[in-house]
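Removed from the display is one protein chain of the complex; every other protein chain stays in position.
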Amino acid sequence: MSRARAFVVSSIVLLLGRGRRRPPRQAERVLPELPPDPGAETVVLALLFAAALFAAGFIVVYAVDSLPDHTQLLGAALGLSLLCIAAAMIIVAKRLIVTEELVEPYPPEEHPGEQELIVQLVAESGDRITRRRLFKLGLGAAGGTLGLAALAPALSFGPLFQTKYFRGTPWRKGTRLVDESSRPYRASDIEENDFYTAFPEGTSLAAREDLGAPIVLVRLPKSLLKLPPELAGFDAEGIVAYSKICTHAGCAISTYRAPLFQPDEPRPALVCPCHYSTFDPADGGSVTFGPAGRRLPMLPLSIDSKGFLRAKGNFDDEVGPTWWGTRIWRPQP
Amino acid sequence: MKQHASLALTVAVVALSSAQGKQLYGQYCVSCHGANGQGVTHGRTIGGAPQRIQQQQTGVGPSLRGVGALAADFYLRTGYMPLHRVGDQPRRARVLFDDAQIRSLVAYIASLKKGPPIPKPHPERGSLSAGLHLFTDHCAGCHQVVAQGGVVSGALPPPLENATDVQIAEAVRIGPYVMPEFSTKAITDHQLDSIIRYVDWAKHPDNHGGWSIGDIGPVPEGLVTWFLAAALLVAICVVVGKRLRHE
Partner (left out) sequence: MIRRAVRFVDTRTATTPIVRKTLRYLFPDHWSFLLGEVALYAFLVLVATGIYLTFFFVDSTRDVVYHGPYVPLQGQHMSEAYRSVLNISTTVKAGLLIRQTHHWAANVFTAAIILHLFRVFFTGAYRKPRGLIYAIGVTMLMVTLLEAYVGYSLVDDLLSGMGLVIGYSVGLSLPLVGGNLMSWLFHGPFPGQASFWPRMYVAHVFLFPVLIGSLLTVHLLLVAMRHHTQFRQTTSESEHAARGVPTFPGQAPRSLGLLFGTAGILFLLGGLVQINPIWLWGPYHTYLSTNGAQPDWYLGWLIGGLRLVPSIDVTIGHYTLVPNPFWGGAAFPLVVFGFLYCWPAIERKFTGDYAFHNLLERPRDNPMRTAVGIGMVTWVLLVFIAGSSDRVYVWLNVSYTSQIDVYRVLVFVIPLLAAAIAHRVCEELVAGEKVDEDGHRAEAEARLART
């Protein structure tokens, strides 16, 4: 019974405070003395307890799965708890502690005496060496080559001196074109005003991520087709195939502008949604707008005896974004 | 006997409707789409009219023979047609006609030559995940992966939040303006059901992360970073610190 009473009394004392504490008996204070601010104190206490409540709320919400908007409640609880502490700290800063404004000198610009000492130390320590230049050369040689040796294993990261891997694509002469479900495309599947994505037959899922694998197919009316001489015969009955990877920065060209009514509307074009490089499928993929500096590589097509679309060879130009050696590439048979 | 009667009645209604449609066609459409819907490629100068800009322009328009009820229904119910100015991209706009007028115009266009009927999609039969996959493959390059709309050089693929199931089905088969035209060979009816189911879902996508700020990614996120978060933090700094004194 008396324990309960003691508990109640001590809680009341805690909450209401014991009045102003007497200053310590030492002669000199370090900090100036300022009066207390019980109002601010109460606000800070309330904020701290509110923070505790919110943090407890976080734990409760975390434990109860079935609450809706879980993420929002968790974020609100934790965020508000932290903000309450922040507010409490700021009020403490402004009202409950002493904010002194002191002045002190900047550290000196230099320490000339110490600098001299160090310079002299280093200079005198080399007194016993007669062939200084050679020593420096020796140290330099040892350190330099050791450094290079330490860096050498970094070459294992990848082929630094081999750029032939940029040339390869999974397409060969006779490779059949298949869709994403590995179903082969017939020429009759390809209709005008639509665009299709195709892969080489026999490639695994991982191999399809190669930049040289995906192509985009469109069928154009023969009257619109104006392929340059070096690409003559690359189409199959008006079906043309281009690399789906933009030569500017490597995004997939997943947009086809297919005008319904030619006289009034923009011409057919393959457009890249990243920086809007626009390629003309009728003339070999030349760039008609946008930053791409190189036209789209074209895959020559043929139709086999059963009506399936096949590649007649490899691309006429290197696929993917451009680098130093892109234009040196010659097409593989 | 009753069947014959109802059939006759239907035919009569359609004929009447079609006649009314022809009248409306003559009023609003013939200057660009030509008599009997044959299309106009060498346009004549046309003047202003209530449904288009008060300016002279050259009227050209595609043939409507064989486009069927499907296309007519789409263009009229979305307000794509009548076009405000020749050469503009047809976009969702004021719907000039009431339901009966639209039906009559549709009947007239359908009567010009046999064409596809108004589709009846069943999105509930489609699969949401197949829909997302198909939409990403065929549509996201223009319409953005959550159907918020996008940009291509020369056109504005619209956001799809106002598109009804029927309108989506119609647009896929028509390929309006510069949109590709997907036949049933390219996208089967069942695949179309899945796509429509996904687009419907995308109108209220899963935003369990909180306020969705547009579902288009980093641009609104940047705006929130600077105009909400940074602004609040600078405000806290100003409260904590002091302003410049002039003594």
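Which chain is which? They are A and B, in the order written, and residues in each are numbered from 1.
Following the convention adopted for this analysis, a residue touches a chain if its C-beta (ideal position, glycine included) is under 8 Å from a C-beta of that chain, and two chains touch if they have at least 3 such contacts.
Just so you know, these numbers come straight off a predicted model, no measurement behind them.
Trainee: List the neighbours, among the chains on screen, of the chain that has been left out.
Mentor: By the stated touch criterion, the chain not on view contacts A, B.
Trainee: Of the listed residues A:6, A:82, A:118 or A:142, which contacts the missing chain in the full complex?
Mentor: The missing chain is touched by A:82.
Trainee: Take the complete complex as the reference. Which residues in chain A touch the chain that isn't displayed?
Mentor: The list for chain A reads 31, 62, 65, 70-76, 78-83, 85-90, 92-93, 97-107, 109, 155, 157-163, 165-166, 197, 199, 205-206, 208-211, 213-214, 244-245, 248-255, 272-277, 287, 289-294, 320-328.
Trainee: Applying the definition given at the start, please give the residues of chain B touching the unseen chain.
Mentor: Interface residues of chain B facing the absent chain: 128-129, 131-133, 136-137, 140-146, 148-154, 156-157, 198, 201, 205-213, 215-219, 221-222, 224-226, 228-230, 232-234, 236-238, 240-247.
One rule holds for everything that comes next: only the chains that are shown with their structure count from here on.
Trainee: How many angstrom between the C-alpha centroids of chain B and chain A?
Mentor: Their C-alpha centroids are separated by 35 Å.
Trainee: Spell out the residues on chain B that touch chain A in their complex, using ranges where they run on.
Mentor: It is residues 41, 60-62, 86-87, 137, 140-142, 150-155, 174-183, 185-186, 208-210, 236, 239-240 of chain B that touch chain A.
Trainee: Using the touch rule from the top, collect the residues of chain A that touch chain B in their complex.
Mentor: 69-72, 75, 86, 90, 93, 180, 189, 191-197, 252-261, 263-266, 269, 271, 273, 276, 278, 289-290
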